[in-house]
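Omission of a single protein chain aside, the complex is shown with its protein chains in their original locations.
And now, subunit A:
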Amino acid sequence: MESDSAVVAMHMSDGIVNAPVSLAFGVVAVVGPAFCVARARRDLDDRTAPLAGLVAAFVFAVQMLNFPVLPGVSGHLLGGALTAILVGPYVGALCVAIVLALQALLFADGGLSALGTNITNMALIGTFVGFAVAVAMRPLARRGRAGLLTTAFVAAWVNTVVASLGFVAEYALGGEGLALGTVFGLMTGFHALIGIGEGIITALTVGAVAAVRPDLVYLLRGQRPDLEIRTAQETSR
């Protein structure tokens, strides 16, 4: 066993939800990112493509850094709002999905059959809902540094909690072992706390990038109303 390991497994394992539900979310985790690939093209150019690769690598690094939230319970960055604010929701979702896929394949973190649920929760739900919150708060984010940091914090807190709700929904559909109400209470309670850490990390990171290269922060660029409308639809999927 690896009980003394500094870095522990962080994502849903195989068998937590049953095979049909895992398969269904496996389909979601293929269709969703495929759609993101198609939409990501317009957000990637010679400057944003390398930035997006670095953002993905940064998310991998920070996901290793579990921080304590309660005695015996830790949390780590999910990265949805962070990536969406910096490189947009489509590229951002792909960043998180790539991190999750590598973690499952190379680091045995998060089950292979659970990759669909993990990608759905963290890469799709977390990223698009986090981005929707950030867009709703964009007038505040444009107003100044405090506004941007507040926006990043709130969007990240929400992305953490909604991702945990994704797990609760999947557990309700195909899990067993603990009462659903207990799972809901524990998941949302823990992730309300973890979301504070996610918010702080996201605000620090977005704040650092915006201080040096505000032109690279996707949220602060052009209005792109066509993207926002489709983002809202994507969020409700």
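Of note:
Definition applied: a residue touches a chain if its C-beta (ideal position, glycine included) is under 8 Å from a C-beta of that chain, and two chains touch if they have at least 3 such contacts; residues count from 1.
In the analysis below, contacts and distances are computed from a predicted model.
The chain not displayed here is annotated in its UniProt record as "PDGLE domain-containing protein", chosen from "Peptidoglycan glycosyltransferase MrdB", "4Fe-4S binding protein", "Heme exporter protein D" or "PDGLE domain-containing protein". Check A:V21, A:A40, A:A203 or A:L219 against the missing chain and you find that the one touching it is A:A40.
Shown as candidates are A:V28, A:A49, A:A136 or A:I200; the residue that touches the absent chain is A:A49.
Seen from subunit A, the chain kept out of the figure touches residues 2-16, 37, 40-42, 44-54, 56-62, 64-76, 91, 94-95, 98-99, 102-109, 111-113, 164, 167, 171, 175-178, 182-183, 186-187, 189-191, 193-194, 212-213, 215-216, 221-222.
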